[in-house]
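Heads up: the structure comes next, in structure tokens.
For this depiction, one protein chain was excluded, whereas all remaining protein chains were kept in their positions.
== chain A ==
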Amino acid sequence: MQELHLPWMELSIVIPILGAIIVSRLRDSAIARIACLITCSLTLACATGEWIDFVRLGTFEAHDHWDLIETIFHQDVFVIDELNAPLLPLAALLCLLTALSTLRTKANRFSFNAMLASEAILMATLSCRNALGIVGLLIAAVVPVWLELRQRGRCTRVFTIHMSLFAALLLCGQWMVAAGAVFIGGALLTVAALLRTGIVPLHCWMTDLFEKATLGTALLFVTPMTGAYAVMRLVLPIAPDWALQSIAVVSLITAVYAGCMALVQHEARRFFCYLLLSQSSLVLVGLEIATPIGLTGALCVWISVGLSLGGFGLTLRSVEARVGRISLDEFHGLYEHMPTLAALFLLTGLASIGFPGTIGFIGIELLVESAVEVYPWIGMTVVLAAALNGIAILQAYFRIFTGHRHMATFSLRARRSEKIAVFVLSFLIIFGGLYPQWSVASRYHAAIELIRQRTAALGSGSDQPGHADHQTNTKSAIPNQTTDATKAPITNIAAATAQESSKTENER
């Protein structure tokens, strides 16, 4: 495996850990905020450096230079590949923007050290390709959130019940897969990943979390979509076609159900939560389509939803920081006082549903295009979900920013730090929308490699199915046929991966 030029991944995990330790010792919340901002900026710089370095290497996967963990345990735990390369800077960016958009007046309420600890776990999770490592880190990510709920004196029972079930399913599933019981183990892992993603009817913990945690914490726990990452890393390589179909069907139901629920919500946080559920479910819908284009679309939607809904949530958080929790039963008329935030609200919201000219457009188009090709009803349902979400977004925009003359005795306009966040997000959303080729090409390669790993693993699965995950050699032979010949997409995959594989070999 090729090496990066610096230990970027280890740095992007160690920096937030050190930051968390330093911030926890600071008494002054304003200084803690600045220290947090510096830490998040450094982490983002490392994550971006890692991405650039990886792209310049021109390989499918690489690990750190001076890989400490590899030296000690003789295992590539932290590996960067086409799948996680853009997810790491995205996650770091979301953390930085969350810290940046935390107003100084709210600094004493938001736990910066917990945020940095969560960031370290998040970066480690997204860098990790070792199954046990992912399981452990996914469970560890629950702890800071649970502690915050306890500290805030909120009832943790809904969160605890769901997350305990999630941890149990994850551990049992991974243990069974490792023991060779791929069928049951895979099923347990699937349920765990779906629970973490918030699939209906296992989604109530997410709405409860948005009710009870601080919005920043809830956002950072949900928007990086680590549940989808678990599906891609743990489930996709071993799951049979019917399992992927089941995931896609429940995801599709979630997308439509959550889209409908978003329309009838009385409160902004709950509305956002359902919107996120609806759009993030579409990522998993791409699994069932399982054609290279469908999976490319799903991976594009992943990036766009992470960025746009992350930005949308942060805008909502900024509005909440000024007027408190927002009821959607009445009009608030805040546009006059915060036009920049209103514009960002609309831009990020529309980007999340794939509005033309924004980063989400091509992802949704690819997803629907391949769905129409394979299963027309799936394509139509995805479009329906996007249409419902579009109506819900403008409804929320109108309720929050228009319809009433709000009298404020002081300026509610965006502060400089918020404007920076606005500018960065807007630039990424519009640039990604107007110049999508680069991102699509990168996601296509990732999709092809994921499918190749899966086909290879399933092909050799009869021998050692339990070890079909991340240790798979990407150069392994590709079977000509899959187990289910009735599925047209799989045939496409075999052909596409074979074609892509021979191309890659030639290039090498």
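Quick note on the criterion: a residue touches a chain if its C-beta (ideal position, glycine included) is under 8 Å from a C-beta of that chain, and two chains touch if they have at least 3 such contacts; residues count from 1.
FYI, contacts and distances are computed from a predicted model.
*Asks:* Given that one chain of this complex has been left out, which of "Outer membrane protein beta-barrel domain-containing protein", "NADH-quinone oxidoreductase subunit 12", "Aspartyl/glutamyl-tRNA(Asn/Gln) amidotransferase subunit B" or "CmpA/NrtA family ABC transporter substrate-binding protein" is its protein name according to UniProt?
*Replies:* From the choices "Outer membrane protein beta-barrel domain-containing protein", "NADH-quinone oxidoreductase subunit 12", "Aspartyl/glutamyl-tRNA(Asn/Gln) amidotransferase subunit B" or "CmpA/NrtA family ABC transporter substrate-binding protein", the unshown chain carries the UniProt name "NADH-quinone oxidoreductase subunit 12".
*Asks:* Quick one: which of A:Gly198, A:Pro292, A:Gly310 or A:Gly360 touches the chain that's been left out?
*Replies:* For the chain that is not drawn, the touching residue is A:Pro292.
*Asks:* Could you tell which one of A:Glu3, A:Asp241 or A:Glu336 touches the chain left off the display?
*Replies:* Checking each option in A:Glu3, A:Asp241 or A:Glu336, the one touching the absent chain turns out to be A:Glu336.
*Asks:* Out of A:Gly19, A:Pro86, A:Gly306 or A:Gly379, point to the residue that touches the absent chain in the complete complex.
*Replies:* Only one of A:Gly19, A:Pro86, A:Gly306 or A:Gly379 touches the chain omitted from view, namely A:Gly379.
*Asks:* Out of A:Ile161, A:Ala179 or A:Val249, which is the one that touches the chain we can't see?
*Replies:* A:Ile161
*Asks:* Touching the absent chain: which residues on chain A qualify?
*Replies:* So the residues of chain A touching the unseen chain are 103, 105, 155, 157-158, 161, 204, 207-208, 211-212, 257, 260-261, 263-267, 269-270, 292-293, 296, 321-327, 330-333, 335-336, 339-340, 343-344, 350, 355-357, 362, 365-366, 368-369, 372-373, 376, 379-380, 383-384, 386-388, 390-391, 394-395, 398, 401-405, 408-410, 412-414, 419, 422-423, 426, 436-437, 440-441, 444, 496, 499-500, 503.
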